[in-house]
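As structure tokens, the structure follows; a few thoughts come after it.
A single protein chain has been omitted from the complex, and every remaining protein chain is retained in its original position.
Our next item is chain A:
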Amino acid sequence: MNVNADPHASPSTYPICSVCQKMIFDKEPSRSIHRLYSTGPSSFIPEEEVRDSIRHTHTRTHTNSLPFFLCIQIVEAWSLDMWVVEPHAELLLAELCSPTGRLDHLTQVMGLHPHYLQAFLRCQFYLLRRDGPLPLHYRHYIAIMAAARHQCWFLVLLHVQEFYRIGVCLEWLKGLQYANEKLRNLNTLNKILAHRPWLITKEHIEALLKTGENSWSLAELVHAVVLLAHFHALASFIFGSGINPDTLTPVSSYCTCELTGFGQLEQDILLSKSPESELESLLERMRRLREEKEEEEASEEEMVIRFEKEKKESLFVGSTDFDDQMISPSRVSRFVEDAAFGYQDFARRGEDNPPTFRAQDYSWEDHGFSLVNRLYSDIGLLLDEKFRTACDLTYYNMASREGVDTSMLRRALFNYVHCMYGIRYDDYDYGEVNQLLERNLKVYIKTVTCYPERTTRRMYDRYWHQFRHSEKVHVNLLLMEARMQAELLYALRAITQYMT
């Protein structure tokens, strides 16, 4: 049985995608694509680094037990429930669960942070395979729809394969218009959630839930929303870390640019700053902020202004590199309707902005969790665990320094993403964001969260030069979780409004 038989892959059609051609031939015809790590799990991260660290994780956690020992343990227990008991078997669990029977690249890269990986896999496993309101093939199809919004070939392919395994309604794979109406109705929610979640209103929810032939139940809708948010965010992570598709897919079938952008590496930027100075100055700024906090307190107006400033400033970040109108043609387009609908800044110049979302009025911990858990039992716990792990994850070091409290930096990253989505925390001083996140990092953050398909190797390389790759993956995890939470908050708030 050949599971990855995708009749639509049509490998020969797009040896190099047209975007790439445009880039290469129009703009910089002389430059060649170089230094792409196209064979490893990620095109941004050298293969050895990933593999080493996975090996390290194993040996760190189980000094005298080889992975294969764990494997036997799992098989003996013969039940997937056992991973609750044996947390370090996560990697192997992933291996067991993945359709290819080996660790896929995503898991390998995420495996740089095994604690997080555990929470992530547990959650994803529950979403896709455990009992839930939606039938299995719906789940994978929703995953395909979500990933297709960001043209994430990696995820689309993975779930097309999964969909094949289930083997029902295969004609849906021909494209969105072949799917049943119920799923097509979800498309509006999908596209808004993916690009401008703040536009979701209770009318959207109402439209889906209104009684009729193809109506959704509340539980199904919540399941779908969680799936959508999960895969949108995961697409961010995949592009942000430049994850390569698994080797099972014929390598020749896609243009690397789809995942990596055009990979010109500007060496001069690398060398422009001395590595030490960058780290030093960041640490210095963090120290200063900590001290300042105890000394002076900014006035309220000042705080509001700072938030608005960050919000506004995020407008100018990043959007310079690309034409806004450019829609890249791709093989996933059959799962996308209204492809022109893309990201627009939350705070647009000279327009009426939607009101700021006050985090204290609708928070994940208090409100989102309760709603989600009520309608789709236990997912709340898993998501909570995942958010918590991502936010609290720290190794107390930055680059070469050890014993650093990174909480300030992590919070800045998390809140900056929420700021771009118009979510404001009353108790956060957005001046910190400005102090801690340099412009290049902001460009990267903005790109990865808002239009991940445009992430390039250059963006990845241009910030935090002397930080380890695993730290950059950590950044990515934070961005992914922040994005997911923001989407969920908007969607769940709309559902709550619908219910009251």
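Assume a residue touches a chain if its C-beta (ideal position, glycine included) is under 8 Å from a C-beta of that chain, and two chains touch if they have at least 3 such contacts; residues count from 1.
The criterion applied here is as follows: contacts and distances are computed from a predicted model.
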{"item": "Candidate names \"BHLH domain-containing protein\", \"Ubiquinone biosynthesis protein\", \"glutathione transferase\" or \"GATOR2 complex protein WDR24\"; UniProt protein name, chain not shown", "value": "\"GATOR2 complex protein WDR24\""}
{"item": "Residue of A:Thr201, A:Ser215, A:Gln344 or A:Ser370 in touch with the missing chain, whole complex considered", "value": "A:Ser370"}
{"item": "Option from A:Glu337, A:Asp384 or A:Glu481 whose C-beta touches the chain left out", "value": "A:Asp384"}
{"item": "Residues from chain A at the interface with the omitted partner, ascending", "value": "1-3, 68, 71-72, 75-76, 78, 92, 95-97, 99-102, 129, 131, 135-137, 166-169, 293, 297, 299-301, 303-304, 358, 360-361, 365-367, 369-371, 374, 381, 384, 426-427, 496, 499-500"}
